[in-house]
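Report on the following structure.
Yeah, one chain of the complex is gone here, protein chain that is, but the others are all in their spots.
Chain IDs A and B follow the sequence of writing; residue 1 opens each chain.
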Amino acid sequence: MSAITKTYFDTKVLALIAVAIVINIVGGQFNDLLRLPIFLDSIGTILVAVLAGPIAGAITGIFTNVIIGLIFAPVAAAFAPVALVIGLVAGLLARAGWFRTIWQTVISGVVIAAALTVVAVPIRIYIFGGVTGSGADFFVAYFSSVGQTLVSSVAFTVFGSNVADKVLSALLVWGLVRQLPERLTAGYDYLKFSKAAA
Amino acid sequence: MLNSSIYCPGESSLHRANPLTKSTGLFTVVVTSFLLPPPALWVVSAIILLIGLACGVGGSVIWRYVLLSLPFTLAVFVFHGAILPRSDMQPVLGWLHYSLTGLEHASLVGGRISLILASSLLFVSTTAPATLLRALDAARWPPGLSFLLASPLLLLDQFTGRARAISDAQQTRGLSVDGSPWRRLQALRMLLVPLLTSALADAQERSHVLTARGFRALPYRTVIDPPADTRFQRFLRWSLAVFMAMETAFMVLR
């Protein structure tokens, strides 16, 4: 009789992804308050990646950008692949046990920033011509006027503006999952890979 | 925040068209934008904005279009036309140079973004999120997909309020939001941890409720009042899909 339909994700993971998307969107609000030079727009993605794995993390990233595209700025949807890579790489790192100690987590943050740069640069250059219409353009302009190629100018800018954000986001998630009571994290398969070896 | 969303209610034929048809149309425009030359990109953008006017959403679409594309268009023209070193740089005045190929490239990139932006804005301003989701469910896409689009939209206001309440509460308890970057980072933690914890508790409880109400018990759901669909629109969607496939093949083989 127990003909439970097979689905890839637990409904529990789906519900988690939904709130994580909201956290990604709302996170920036705290940033406005604290005026820190970071985005805080992928904490939810990294949290899902650590709790439920790379695929769930990737989905969180894609849908975050699609929803921002639907309600605020359609251009965000073009960067969905970048958000996907953040979730995917964070999940793979978590699976490999790289969210266990504080130093591993810092390195994970750097790796995430590097991976997203690899995806963001072609999108920025091929679709947006290397600029975005935001303050970051001044850096791209500066690097290219001092003789860097367009690719490396954009890559420097993207990596430079993301690395602090991703390291901090990773650390926040690391700190959070360590202090969460078990009743909130029970049932998320991937957490065991990030538990510090006793 | 839903109130500030781009959708504008209306009765135009574009409002009434099936969201799947509109999204197929949007994808077609996006794919096609990679094949059109610069002048055509700008002309088609203008046509799309005019369609917006005809559908009664022109005001909001044009306003957002200007807001979102102006800084970008300026940046792309200045950057490619005058900053990025190119072989055909010509002096204009003192240190100011310009490059014709750069300006051409800027017109191509700017036109493409302009077209994609205009058509996305037209799509989202004439499509209510709820209708889009009903269309997805009616077309028997997995219920999980429409959930992931709907739930964040619905929870956004609640969480924005919660974030504000947390920051008010922590500040009355003496949390300082200025000071050294290190202090502000500590403050960030004090703000985020309660928000994330409550989010996890919600997710936990909601997953029980969803399961208990039969969510995803079947691979599809019945949709009462599905958005109207016509044989013509189905035909249109298939044709556009074939057209997009041909365009993609052309771009790859070129």
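Operating definition for what follows: a residue touches a chain if its C-beta (ideal position, glycine included) is under 8 Å from a C-beta of that chain, and two chains touch if they have at least 3 such contacts.
Assume contacts and distances are computed from a predicted model.
You can't see one chain of this complex, but its UniProt record names it "ABC transporter ATP-binding protein", from the set "Cytochrome c oxidase subunit 2", "ABC transporter ATP-binding protein", "DNA replication initiation control protein YabA" or "Sulfite reductase (NADPH) hemoprotein beta-component".
Taking the complete complex into account, B:S151 is the one of B:T28, B:T127, B:S151 or B:S167 that touches the chain left out. Check A:A18, A:I67, A:A141 or A:L171 against the missing chain and you find that the one touching it is A:A18. Residues of subunit B in touch with the missing chain: 2, 129-130, 137, 143, 146-147, 150-151, 154-155, 157-158, 201-202, 205-206, 208-218, 220-224.
Those residues of subunit A that touch the chain absent from the view are 1-5, 15, 18, 182-183, 186-187.
In this text, only the chains that are shown with their structure count from here on.
If each chain is reduced to the centroid of its CA atoms, subunit A and subunit B end up 18 Å from each other.
By the touch criterion stated above, subunit A contacts subunit B in their complex at residues 5, 7, 9-12, 14-23, 25-27, 29-30, 33-36, 40, 43, 47, 59, 63-64, 66-67, 69-75, 77-78, 127-134, 137, 140-141, 144-145, 147, 150, 168, 172, 175-176, 179-180, 183-185. On the subunit B side of its complex with subunit A, the touching residues are 1-2, 4-6, 68-76, 79-80, 83-85, 105-106, 109-110, 112-113, 116-117, 120-121, 124, 129, 142, 144, 147-149, 151-153, 155-156, 159-160, 163-164, 167, 177, 181, 184-185, 187-189, 191-193, 195-197, 199-204, 206-207, 210-211, 215-219.
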